[in-house]
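Left out: one protein chain. Kept in place: all the others.
Chain nomenclature is as follows: A, B and C, assigned in order of appearance, with residue numbering initiated at 1 for each chain independently.
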């Protein structure tokens, strides 16, 4: 696999971010962006120790300057590298509350974390992905992590749904604008609880084995999306445990 | 029809807002909210001249204080009145551009105008609608004007779709939370060009007669949603000219 | 209202069929088609007694000859009348079973009752509706009764979903083909239990008042669809009790 391409993941904490970094690191140097070093440093160390190449950069994905600065750092750290895959996996805080108890700030946390964060990331990465079209080992790819709330506005999830619906809308528009130019934009609806330390105490699907989503299985599906031939791009997939109600 | 109930419409300019005001004024005093008096004053005059009752209040729907102030005014102008119907019809500015030419401000104009504006309006009106459940002539109703971009992220419409998807998400969540409490929350997908002075020069659907949507027909459908029995609420309708491609 | 137009309803048993007949009989002579006279005769008598005009014809909606014969009878009984509205409300038998316990006959009962029945009815009525375009009091309308299973294939509902999905598909195709020619084709997703004698013992939505759909409220929504202006046709609505989970 060419050493001249790299992948970047924003929202590189435990779970999907970490697993995606590990998966893509088999093929590319990977850059992990997260607000706090604690989120990415173990993963970075693990990849580098295993003979791969990983860089972590503390970045606020909702802040234009912070993202600009991260990409300046990338240019220095990975000189001459072109972008093969960009993964937007940033999480926004979420208040599960009755609508009348929410504040405009709760709404804006979701809109900013999902829509604005992705907007900034997409504007930064799409020009780089377009440059990679002629010689990328696989069609340059922009992947978006969505959720159940991307397609369903449930009671008590209003602000989360607002942000996730907006994120999905952006992904659709970009797929239609940049697909014909050779960039693959895909959106994944993660419909279930991911099996990470933070969720270890959650009992879901009656405690069934594999009733939470294994983050590695998400990462494998992301890799499969990235490696699709341009004559058969997927725009949207759902991913859920076999026992999940839907 | 009881004189103790009123309807409020935000985004009361020519087109859907004006037509809805005229339609609901047959049954209720109506309050028209819009940023500028030019948007509502003719409609207010027309309703009052015809023997109905209408009030116009200059309001910035995206600003909490401005909306608070409007509802203070309503309380004084329509003492003892309860809210039967609230219609969110505010338009956000829209930039039809390639994604890479857009700015974060373009995105936020759409998110603020659609999602934040509706959020503030819904938080203001839902408590009033809940109070009306026991004796409103029809189930108290919160109506939302959506667009093609509410369900489809087209190329060059990314920011508009982000705002409209978010607005639809909020509507779904509120329907699921407040429906069981007796408030009818419905979302209308207006899929076509509305026939108003501003669009008079647009040639759509090959210039077919009635190829643009008559705003009065939207208003009639809104009235029909408002008067649905609670055992048969519609959450979402589409409205488009008979000749529209879809 | 012109006396020269009529409406026809297939599946005219208690519930939606009867209520729609009563509602449309306020404006038009109505023809009720059902397999057995017991399904329609009380409704026919009630309409005629109240000063309206109704005819009942025993018809097997899945059988071309039976439907042909019914329309021959209509021509004799209502000479010179043109068709303003056709409502497809036929029910197919339904087996709620594990997939492996179903037979091909169960599947075909659903496909025939839903898709084939509608196909025959639409081929019979669309030419008549097209003739009415120039002078019908409202745009000639073909209405289709769907269900939750029209948009969701639930476990244990496989054959019902197959039939209802197919019916919805036909409705969409016809809306796109005949809308531009002036005929309004609309599909209603009835998402709940209808309040009829047969369901009186069902406890749904925790026994909430109005927790089952009042058939009159469906009929009113059907009438509202029929009277929409051609510049603002609805292709699909959902109808459900305010307390229904969705």
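Following the convention adopted for this analysis, a contact is a pair of C-beta atoms (placed from the backbone, for glycine too) under 8 Å apart; a residue touches a chain by one contact, two chains touch by 3 or more.
All of these numbers come straight from a predicted model, not from anything done at the bench.
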item	value
Chains in view that touch the one left out, judged over the entire complex	A, C
Hidden partner interface residues of chain A, rising order	139, 176, 179-180, 182, 184, 192, 195, 210-214, 216-218, 220-221, 224, 228-244, 246
Missing-partner contacts on chain C, residue numbers	64, 98-100, 102, 104, 107-108, 111, 115-116, 119-120, 122-123, 126-127, 149, 152-158, 161-178
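As a working rule, only the chains that are shown with their structure count from here on.
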item	value
Pairwise touch network: line, ring, star, complete, or other	line
Separation of mean Cα positions, chain B and chain A [Å, integer]	35
CA centroid of chain A to CA centroid of chain C, Å	46
Touching two or more other chains - residue numbers and ranges from chain B	176
